[in-house]
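What you see is part of a larger complex, with each chain still in position.
Per-chain numbering from 1; labels A and B assigned in written order.
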């Protein structure tokens, strides 16, 4: 069975439903931001174990970079939903902005 | 004209094309993570101006929370792409995990 890929917009709606059903409503923005940094910190640890100098606690410990990216995306979508931000639209704006900003920078340095 | 919403998977592919065309290829993971924290720091500043105690530099300065969420999503997708992570799948795993973990917590406290 081929699973249909969902739009980012649809995923934002699913997080919204989740927040209202399980999460007890949105937190205030600086609380949601703290939660985002908590998730960023967990991603940092996993990246540092796999790519950096941090030793794993034990041989059996699995590095879970993939799991932490999901948690971080969840935290980001919560903030976006609170401010009614369309992440697809913003991502595309960022891509256009970076293309404009970086087009000279990379030519010079590489 | 109604604009078709794109899947998160499709957006990950667009970032991949962008990285190869403009960005000079993926950076190493800890460099990409540093870039993510740089974007998180810019989001922090905007949130702090609008929601917290930080004064704006001038009256004319616009708070750009929406723009910073796009930049942060870009940085996250770069890391996910590097490790070939399907963010839609991981987000759904996170939702299931949080639902399981939080279902008792919120009943007690609210």
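Here, contacts are C-beta pairs under 8 Å (C-beta built on N, C-alpha and C of every residue); 3 or more make two chains touch, one makes a residue touch a chain.
This is a predicted model, so every value here is computed, not measured.
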Whole-complex copies, counting every chain including the 2 in place: 4
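Operating definition for what follows: only the chains that are shown with their structure count from here on.
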Fitting chain A to chain B on CA atoms, where both chains share a sequence, rotation angle to nearest 5 degrees: 180
Geometric centre distance via CA averages, chain B-chain A, whole Å: 4
Parts of chain B lying in touch with chain A, wherever the complex brings them together: 5-11, 14-15, 18, 22-24, 28-30, 33, 36-37, 40, 43-44, 47-48, 50-52, 65-67, 69-74, 76-77, 79-80, 83, 85, 87-95, 98-99, 102-103, 106, 110
